[in-house]
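Presenting chain A:
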Amino acid sequence: MFKKSIMALALGTAVVFSGAASAEEKIKIGVSYPTPTHAWAAGMNWHAEQAEKRLEELYPDVDLILVNSPDPAAQASALEDMVSVNQIDALVVLPFESDPLTDPVINVKESGALITVVDRGLSKEGIEDIYVAGNNPELGRVSAEYMKSRLKEGDNIVILRGIPTTIDNERFDAFMAEIEGSGINVLDHKHANWNRDDGFEVMQDFLSRFPDIDAVWAQDDDIAIGVVAALKQAGRDGDGMFVVGGAGMKETIKGIMDGNELQPIDVLYPPAMLATAMDVTVAAFKSNGPVAGRYILGATLIDKDNAEQFYFPDSPF
Partner candidate 1 sequence: MSDTEVISAERKRAFSIDLKAMGPALALLILCIIGYSLNSAFLSEGNITNLLTRSAFIGIIAVGATFVITAGGIDLSVGSMAAVISGVMIIIMNNLVDTFGAGAVTVLIGCGCSLILGIGAGWINGALTTKGKIEAFIVTLGTMGIYRSLVTYFADGGTLSLNFDLRGTYRPVYYDSFLGLPIPVWVFIGVSIAGWVILNRTAFGRYCTAIGSNESVAKYSAVNVDRIKTATYVIQGFCVALATIIYVPRLGSASASTGVLWELEAIAAVIIGGTVLKGGYGRIGGTILGALILTTIGNILNFTDVISNYLNGTMQGLIIIIAVWLQRADWSKKKV
Partner candidate 2 sequence: MEESASAPKCVLAARRISKSFGAVPVLFSVSFDVCEGEVHALIGENGAGKSTLMKILAGFQPPTSGDILLDGEQIDLPPNGEAEDLGIVLIHQELNLAEQMTVEENIFLGRELTSRGFLDRLTMRRQVEVLLKQVGLDIAPTARISDLSIAQKQMVEITKAMNRNARILIMDEPTAVLTPSETKLFFRQVEQLKKRGVGIVFVSHKLAEVKEISDRVTIMRDGQWIGTKPTSELSLDDMAQMMVGRELSDLYPPMNEVDVDAPVILGVENLSTGKVKNVSFDLRKGEILGFSGLVGSGRTELFEAICGVVPVDSGTIKFDNEVVNFKSVSQARNAGLSYLTKDRKGKGLLLLQKMAPNMSLFSLPKFIKNMMIDQKAEEKALARGIRRFDIRTRDADIRVGDLSGGNQQKLLLAKMMETDPRVIIVDEPTRGIDVGTKQQIYHFIAALAAEGVSVVVISSEMPEIIGICHRVFVMREGRMMGALTGTEINENEIMRYAAGLKEAS
């Protein structure tokens, strides 16, 4: 990541120095997001870099400036620099946290730039022109729908949740709402913090505690890896047992393509959402139709039939 921030920095300075000649005609779009510290974010970073290359090739007069920041304060400073140093025409921002970044984004807006907010909304309404986000409740609902299609009344499932946050609650509540009335028993739900090791240990304990489990909702592909290891260790990975993860990790999708029965599907929480937001923002300058609005990306159910289009072997995620 270090090398990437250097790259972004070098890119930024290059723009400043070469700016005199071509600054007038170039459309400059700043892209600000947290430094990736886990695999999903690394995937997002990768997709954003791909999009940068693709869009700049496609539109020579578009200049995308990617900057990632390790904490909210650093992100706020990065936003200030984008306005003062780079004089951006548009901003694509995935805020670290909603509250501390609301004011810095308003300042950018006051400079006249177009604002695109990604994934995490700001604390005040009406700041952003474009909003692009994944759909957390939908992820929970689609997962539950799949469970219902595979299980019958009286079957038992356990749930491994993420880190206690709003995202986790939205996913969990939507899942529970969908599963209600189906007769499927949710034996218990515990936090596994979107972490493989925690997934392994929580699942081990579920297996000791409940002799009859028919399926597992792991909510996330990292947790699912731990869950699968625990199932294999206990020898309870057969008999139609299955695990539903989420997010769209490349290994998981490869498994689906190869017909893995233990993890037959995945529910997408697209790591490419930042790339999508960049596309939409560029379109705001290039399209002949109106672009502003809210883009809620679907929580697509990935199965054997459509897996290939979500498989990016070069992405870290």
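As a working rule, contacts are C-beta pairs under 8 Å (C-beta built on N, C-alpha and C of every residue); 3 or more make two chains touch, one makes a residue touch a chain; residues count from 1.
Selection rule, in plain terms: all candidates are chains of the complex that A comes from, given by their letters.
These figures come from a predicted structure and were not determined experimentally.
Undergrad: By the touch definition at the top, chain A has one partner among 1 or 2 in this complex. Which number?
TA: Of all the numbered candidates, the touching one is 1.
Undergrad: Mind listing the chain A positions that touch candidate 1 in their complex?
TA: Residues 1-3, 35-39, 41-43, 45-46, 161, 164, 188-191, 195-197, 200-202, 204-209, 222, 225-226, 229, 233-234, 251, 316-317 of chain A touch candidate 1 in their complex.
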